[in-house]
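One structure coming up, written as structure tokens, with questions to follow.
Yeah, one chain of the complex is gone here, protein chain that is, but the others are all in their spots.
Up next, subunit A:
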Amino acid sequence: MTSEIDVGQRTDTAGNGRAGGRRMSTGRLGDQIFAHSARGSGVVLLAIMAAIAVFLIWRAVPALRANEANFLTEQEWNPNATPPVFGIAQLAFGTLMSSFLALLMATPVAIGIALFISFYAPRRLASGLGYLVDLLAAVPSIVYGLWGLHYFGTKMDDVGRFLNDYFSWIPLFGGDSVGGRSLLTASVILAIMILPIISSITREVFLQVPTANVEAALALGATRWETIRMAVLPFGRSGMISAAMLGLGRALGETIAVAMVLSTASGISIHILKDGGNTIAANIANSFAEAGETGRGALIASGLVLFVITLIVNMGARAIVARRKEFV
């Protein structure tokens, strides 16, 4: 689709070039303008990425120098103390844990929604439903935060207690001081927030499945579900992974909703029902205002870590997608 638009624009510019010139022209000027502007956009993107990385490193280094603890393994975050002691371990753990759980909950539901809208729902219902899912993406994250803090969190309090009472033999659900402002609550809210992006991209991917493949499966005597399994899901595999990764990217970076829901407590704990936990982004939002010189540097250093985590996640996703490339 993008390439079609590109071609359209190119001929357009070429046409303008011809109209401007007196002689017959093949429109090479238009071609060049287009090529340069496209290249320019690419370069600007790289420059922005580089500028962000340089800024983060430049501001982070002094704080990291002053740090008395090992930045990667230390769990405490006291950059404003003298001497400053802070580390990323707990924050990175909370970030990865909550995002991973969110992805785990959101992906199956999102794919289910996309499948339902694309293949099962009657057409009139399908378009309305698709619109509704997209609308979910338009809810500001502060609203999710408020809702999570004042309504959903209180409900999750009971859910947490229930899980803790009956399933505490599962390490994740063990521990005490169970409450609604836990990593689990944050994960569920994150899951709701990343649902629309995963679902709408997956739906786009399903729309790309060639009719010929679907008909081939049907003509072999496949039921609807078998057709989906045979022609749709394998074809959409890389697209679905990309969609999930975009969702994960959003979950990793989500700030304000998580900052509002979690009641900050220190220390790594795998007990996700426990009140507390923290993430990199939420920590930055909560502590930036009152941080001193070293404190800000330390927060920027944590931002750098978030940047790197996101980068690794994306590269991982690309590797997965590329592995079976010859088949799609």
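A few comments on the model shown:
Just so we're on the same page, a residue touches a chain if its C-beta (ideal position, glycine included) is under 8 Å from a C-beta of that chain, and two chains touch if they have at least 3 such contacts; residues count from 1.
The definition used in the following text is that contacts and distances are computed from a predicted model.
Taking the options "Phosphate ABC transporter ATP-binding protein, PhoT family", "Hydrogenase maturation factor", "Monovalent cation/H(+) antiporter subunit G" or "Spore germination protein" in turn, only "Phosphate ABC transporter ATP-binding protein, PhoT family" matches the UniProt protein name of the chain that is not displayed.
Considering the whole complex, the residue from A:E68, A:D165 or A:E226 that touches the absent chain is A:E226.
Listed residues A:R59, A:R161, A:R237 or A:R318: the one in touch with the omitted chain is A:R237.
Summary of contacts with the chain left out: across A:P83, A:G112 or A:P210, the touching residue is A:P210. Residues of subunit A in touch with the missing chain: 123, 210, 212-213, 215-223, 226, 230-231, 234-235, 237, 324, 326-328.
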